[in-house]
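The structure appears below as structure tokens.
Right after this comes chain A.
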Amino acid sequence: MAIEGAEIVKAAAFIGAGLSMGLGAIGPGVGEGMVAAKACEAIGKNPREAGLLTRTMLVGQAVAESTGIYSLVVALLLLFVV
Partner candidate 1 sequence: MGFEVETVIKIAAYTGGGIAMGLGAVGAAIGEGYTAARANLAISRNPEISGDIFKSMLVGQAVAESASIFALVIAILLLFMDAATPSLLKAAAFLGAGLSMGFGAIGSGIGSGYPGGEACFGISQQPAADSQLTTNMLIGSAVCQTPAIFSMVVALMLIFIDFGNAPLTPTWAAFIGAGLSMGLAAIGSGYGGGLAAGASCEGIARSPQSVTNVTTIMLVGQAVSQTPSIFGLLISFILMFKSFPESSMLATPMALLGAGLCMGFGGIGPGIGNGMAAEGAVRWVARNVEHSNELMRIMLVGQAVSQSTAIYAMVVSLVLIFVV
Partner candidate 2 sequence: MGELGKLHQLIIPVFGHNITINLEVVVMTWIVIALLIILGLFASYKRKILPRPIQALGELIVSMLYGLTEDAMGKELAKTYAPLICALFMFLLVSNWLGMIPHLEEPTKDLNTTLGLGIMGFFIAHYAGIRSKGFKAYIKEYFQPIFFMMPLNLIGEVAKIVSISFRLFGNIMGGSIIILVVSYLTYSLVLPPFLYGFFALFVGTIQAFVFTMLTVVYISVQVK
């Protein structure tokens, strides 16, 4: 069967989308876990500040999440736009 150029581009885009989201999810996942672990440690040391610490944790995680969202955006672009 003859494989055309556009066909190869499409196939590469699909694999690329998978790899982009897949590999892109590793970093934020580990990072947010570290944040949560440290937040637990902090609350264990100082339970009275639990509310403040939870807020700080969520803000930190939201920032760490941004790279994950970038890879989601790139993956969706590869799927539907390219």
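How were these picked? Simply put, all candidates are chains of the complex that A comes from, given by their letters.
The definition used in the following text is that contacts are C-beta pairs under 8 Å (C-beta built on N, C-alpha and C of every residue); 3 or more make two chains touch, one makes a residue touch a chain; residues count from 1.
As the structure is a prediction and not an experimental result, all values here were calculated from the model.
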item: Chain touching chain A (counting every copy) in this complex, out of 1 or 2; value: 1
item: For the chain A and candidate 1 complex, residues of the former touching the latter; value: 1, 3, 7-8, 10-12, 14-19, 21-41, 43-45, 47, 50, 53-54, 57-58, 61-62, 65, 68-69, 71-72, 75-76, 79
